[in-house]
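Missing here: one protein chain of the complex. Every other protein chain is in place.
The block that comes next holds subunit A.
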Amino acid sequence: PAPPALLPYVPRVPPAALPGKLTATTFALERPCCVFDRHANASDAVWLVVAFANASDAFRNPPSRADVPLYERLPAARSYMTLETPAAAYACSAPSPAILRVGDDTACGDQGGWDPCNGPLPSPGPYRVKFLVMGCQGPKAETRWSDPILLRRAGSPSTIDPAPARRDSDAVVIASILASLGTVLAVAVLGAVGTEAWRSLCRRDSGTSTFSHRSYRTHHIPPALPQPLPPGCRCSPPGLGCFAPRPPGPCPAE
């Protein structure tokens, strides 16, 4: 049988900035469109070959569908084939999602079956992939190998340091101003109370001190109101009392 035709297409991880295109156990690939139309007919299947990057050169295309290495054999064979899809799904006219996800099926390997499945990748890799068109007589066409695809390695959260980067200056301002205000108040109160205590001590010692701070409350003595003048009094200077007018004396003789 003729060796499979080598297509110039190179599979690649989509260049768009998708945060989920590379995770710890899966990766995404651009869907090849219009790549296999000339070499595949409707009954052929397109497989994805996934191999460890250092084992990709040693990979040999399986001669028939029965020899396809499956997902469960990845640790031993260092490669496997998955994502068996009818060639029509990659045709130019087929509407399709633009992305293939390798490692999407977590139910893989549980049933222990021998069907091809798309299980999560067990290690970060790196991996290389290529597409292989398999017909009834064996492989008909293949693409080139992709560049090495390295999956994510997650770090441990114990490496995260939660300590703050730098001390905020606001806290220092508040703390210093408040501390100084509080100290001034405390000193003022102690001073005022202490002075009063010292004064009362001095007053007790020198009880008959001439200079006594104790001053009496001034009583408001209202000035005596002027008594109403008895009738017949003429005005006289205040305080001199009231003098009844003397009757005019006899006129002196002329």
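Following the convention adopted for this analysis, a residue touches a chain if its C-beta (ideal position, glycine included) is under 8 Å from a C-beta of that chain, and two chains touch if they have at least 3 such contacts; residues count from 1.
By our rule, contacts and distances are computed from a predicted model.
Just go with whichever of "Importin subunit alpha", "Tetraspanin", "FAD-dependent oxidoreductase domain-containing protein 2" or "catechol O-methyltransferase" UniProt uses as the name of the absent chain.
"Tetraspanin"
Would you indicate which residue among A:A76, A:C92, A:A165 or A:L201 is in contact with the undisplayed chain?
Going through A:A76, A:C92, A:A165 or A:L201 one by one, A:A165 is the residue touching the chain not shown.
Identify the residues of subunit A touching the omitted chain, counting contacts across the whole complex.
Per the touch rule, subunit A residues meeting the hidden chain are 18-21, 23-26, 28, 97, 99, 101, 103-106, 120, 152, 154-157, 160-168, 170-171, 174-175, 177-179, 181-182, 184-186, 188-189, 192-193, 195-196, 214-215, 217.
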